[in-house]
Structure formats: C-alpha cells, structure tokens
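One protein chain omitted, others in place.
This part shows subunit A:
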Amino acid sequence: AQCQQYLTVSALVLCMDVGFSMSNSAPGEEPPFELAKKVIQKFVQRQVFAETKDELALVLFGTDSTKNPLDQDGQYQNITIHRHLMMPDFELLEEIQNQIHPESQQADWLDALVVCMDLLQRETKGKKYDRLNIVLLTDLNTGASADHLDVIIENLKKDGITLQFFLPFPVEEDEEGGGDADRRGPSHPGMGKGLSREQKNSMDMMKHIMLSLDEEDGLDQIYTFTNAIEQLCMFKRIERRPMSWPCQLTIGSSLSIRIVGYKAVTEEKLKKLWISVDAQTNKREDLKRETVYCLDDDNETEVQKDDTIQGFRYGSDIVPFSKVDQEQMKYTHDGKCFAVLGFTKQSLVHRHQFIGNQVIKIFAPKDDEEWPCRPSSGRWHELKMVAIVRYAYDRRSNPQVGAAFPCIKQDYECLLYVQLPFTEDLRQFTFPSLENNKKFTPSDTQLSAVDSLIDSMMLVEENENGEQVDMFKVHQLPNPAFQRHFQCLHHRAVSPGTPLPPMEPWLKAALERPEVISERCQAPLEEMRKTFPLTEVEKKKKVKTSAQLFGKDSEEPDAKKAKGDEEEEEYNLADIAEGSVTSQLTHRIEQLLSNKNTQYYMKSITCIQAFREQSIEVKKKKNTLTIFHLRKYIMIGLEVFWDLLVQGTISLFTWDCRISLKSFLP
C-alpha cells in the first residue's frame, strides 16, 4: 500500500441533453440518447462500486419541465437539476435506468452549462475539492446564443472548472467547413446527413471554449459516445492523483538531490472482497467461522491457541522462533532511501526480469522553489545507461534493488523506477535449443507463411498522413474483469432474483481481434493451416471426462461435457442431480461418509451401487457425475474409502472403470 493515500474529493456535474433531436437516428443505429444514457450509467456504476467519495450532480436539458434556481423571466427554460451534488448511490443508478427518458423540448446547451457552473459554485461553497469538472453530453443540435461566451469562459477559468464534451460524432481538428462524410465513414452514427447549421455553429463555440481553457490539449477532451463507453475518459479526468513520496536521491556520501516519487503504473485490484452469508437468511451474522489447532496425532487432539508458539522451517528442521526474538533479530535498515549503487548499460537490464508490480515515476519536487533545475532527471540518457539503486519506501518495508531509467518526454523529464530480482528470485531454467534441432527446423515455405501472417496482422499502421495508428491499445481498455463485475453487481442490485445478464457486446468485441485484422489474415491463416501440420497428442494420463468413462452406457452426448467443463459440473453437483432418487442418494452417501468409518464406507458403497443401477436404468447422463462427486472425497481426506472403491473390493465397476478411477488418484 505505497503512495496509495489520496487527498480530497472531486465534484462532477453530468449534464445530459434529453431534447428531441437526441432521439433521431438513422435506421439500424442506436439513437444518441441511448448511447449517452449508457455512458452515464457506466460511469455512475463505476463510481458507486468503487465507493469513491467523489460527488456527482445530474442536470438534464431539453426537459419538458423546468427546475433550476436560475429559472426567471423565461430564461434558462427546459433545464432540470435532477440531482444535486452528492455521492452517487444505487438510487441514482435506478433513477437513471427508470426515470430518464427522451423528452420533447430543446434547450440552449450554453444555458445548461451556466446552470451547471452555478450549481457547482453554490454547492461546493465552504468545502475543499480536488477537481471541479462538468461533462456535457449533447448532439449540439440547438441554437446557442454566443452572447456571454467570454463571461462564461472567464468564470470557468476563475473557478478552475474543467470541461469535457461527449458528442455522437467526432470532431475534425482542422476547419474544413462542410462535413466530409466519406472520411468519417459509417462507424460514427449521427453523421449520416452531415452537420446541421446549428451544430456547426455550436461546434465552433465549443471549440472556442475548449481552446480558451487549454490552448494545447483542449480538443483532446472532446470525445464520442462510443469512445467514452469503451474508454474511461470521464473517470480518468476526476481520478485522484497518487500520493507523493518525497525522498533524496543520493550518490555517494555527499551528493544528494531532492526527488519526489509517484506510483505511475500498478496492477489495480477490486477493492472489495466477497463475504460469506447464510444461504437461507442472506445474513452474515448467521455464519461463524472458527479456527482451531490440533496435534497431528490419531485423535487430532485440539490445543488452545495460547498453547501454541511461532516457529519456522529451516529445511527439515523446525525452529521455534518467537515474535519478540524475530523482531529483535530481523534485518533492519535506515528507512526511506533512493541510493545509487552505480550505473550500467541499459542493455544489461532485461525487460523480462522486471519484478514487483509497479512502476514509480521520480520527479524533481514541484513545490520546491529552491530546486534549481532537473539535472538529476537522467539527462544522461544519451549514454544509454541506467542507474541501479537501492530503494526503500520506509523503515517498515523491505529494501529492494531496482533500476532507474531516464525518461525524457517533450514536456517533462523523470526517472522510471522498476524493481529487479534478487538472486533468490531467479529460476535459471535451460531448454533444448530450437535452432540446432533439425527435426523442428521450419522450411522456407513455412517461414514465408509465417512472414505473410505477421504482415497481415500488424496492428500498427501508417495512415495517409504518415502517422502511425495503433488500432489496439491495451492501455486504453478498461479492465474487462472490473466491467463485468460491476455490470453483474449492478444487475443483481436493481433486479434481484433474475439471472445474471450476458456480457455486454462491446466488451466481448473489445476482447476479440479487430475486424479488419480478422478479415485480412484469412488467406495467410489458410496457408499456415496447410503448411504446419498440428496434431493433438492423446494423453493416457489425462483426467477423463465422464462421457469417456461411461461411454458405453449412454449414447446421448452431454452438452455441457462437450464444452470441457467437467470441473464446473463437479462443483454444481447438488443443483444438477435433479432426479429425486439420485439426489436423495447423494445426500445419504455424503452423510454416511462424513462418519469416516469403514463400516459406513461399506454402506456408502451399497448406496453407490444402488445409485449406479438406478442411473443405468433411467439412462440418464447426469448420474455419471457421481464419479466426479466421488473425486471430491479424495480431496476431503477419505483416501481409505477411495482405495476401497478403486481396489475393487466391490464388484461395482468393471475392470476398465477401475483403471480410469485410478487415474484420478492424486
């Protein structure tokens, strides 16, 4: 948990156009309204599940009614503050789902922006916020009056409010006048008919505002709806900044340079873990978990926790080593440190040997007025050298060895710190050579097949302007696991009692090959298929599926088996064994076995026999699951019982079956 504390919260106003033009769409396309709603849902969902302290307000414009404090003398009409600034919750999610519909009015988006600014000003008074941000989702299809444009910009600047626009269509950076429909292609709905005069007019105003706020990158904060769903643009904007880690970079005893570090890349995990609850009452309190300690003797004699002490293994020896002693004898160091051990050629530090799960960016400190310049920041990069450093976060954490790479960007310079392995961490495996082996040397035909495959599957291409375009940027993709997790939680929260929804189509598509690539590589793949014979080797030792085990008994193929899901089924046994007889028997067997006594084992075997006969009788494939169920008993320590089964003290299974059973043994 380094650098993970954050400072203050952000405030964000979502301002969505629900006016009638938002429902217009070409046939077969999703109307902008639906897309915009999805963007908002996705975002709020994420905020709710991340349990951030950020506050959120929702303003709708184009509404039939008017509800805002600026509503006076017929001004600021058809703008509704749906929700004031507060932490997002499930209620908001439900409201978005059920209460936000396309409406039939239109409203001036600049007016709506002013309402949002006014809201932020009123509702953030007296509190400290990290960031203030307004997000406008609109098709810009209303005539906006440019009267007070400069005043608005001035106020935005004064209050430090940032803006983001989400539109149904992309924005061309260069002024080209009319819409060049061909270039935009069919991938952006809403562009079919080109832009209306109002839209063009609004677009100019929007650009003017954005460029006034940020001359260089202002236009980067204008997105399309589709982009927004797939990337985390909105989220990234208000994301809180990582904590700084101030330290000294030292070289020898007398040269030290002030630095500050930020965790820049790290593997994020879901913050919340699942808790266990009672299946009937859904209450956590109804479950109790208890850990007991017992001796490794026949009686499993329990001992009190107080009667146990701490020890460690030293190979075959077990050494009692109390916490106090351990604390006293353990390795200690001077704490926080970023000390250069030396410099080495960058080529000697191998990328695949990076260890740990983070990258830290090291800068010159921001607020240090006296900091003269940034010579530390690796201006030595021309030498292709990196610094090998000792890094310790603080006194309590273990020191590491790592590399600091100089990183020179156009607008900043920093060092990138990555942890490197210790001797103990390395596994020096050797593998047979591939090149010197005649049996596996690919032929020229084979090599040229691979050659054309690679050419057809290049994800980075040059466009007509000679710029490189990367069509698959992993670092812009939200973690699919999080997306799916939030989607399912959201669903269960708002519609309990219904099955989980399927994965969202966009997410599914985002995890597949880009369409262009799949099309392009068809022919080369066919060539590969021809030139490289691949045959799956039948494995004798592999765990057999029940279908293979009892192949003779059942002609019907098991649909689920075909998917190779055997383990999942084992897990679901209780639910799947539907026949009342079979489930009763299963229960009985479990009961008997829990006694762990040979006499009961024999009874269980009788049960299994009955089970088996029953299953042959009904010719139902499900019953073969017993085998997998039985496998569970190995796991839970009923080896003796298992041995009885396998050794065939009972004439339950044919010889062939017994062989297969043996293969299950651990």
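Just so we're on the same page, a contact is a pair of C-beta atoms (placed from the backbone, for glycine too) under 8 Å apart; a residue touches a chain by one contact, two chains touch by 3 or more; residues count from 1.
The rule is short, and it goes like this: contacts and distances are computed from a predicted model.
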Hidden subunit of the complex - UniProt protein name among "DNA helicase", "F-actin-capping protein subunit beta", "Metaxin" or "U6 snRNA-associated Sm-like protein LSm1": "DNA helicase"
Chain not shown: contacting residue from A:Ala26, A:Met86 or A:Leu348: A:Leu348
With the missing chain put back, one of A:Gln72, A:Gln99 or A:Ser254 would touch it. Which one? A:Ser254
Options A:Met86, A:Val151 or A:Cys294, residue touching the unrepresented chain: A:Cys294
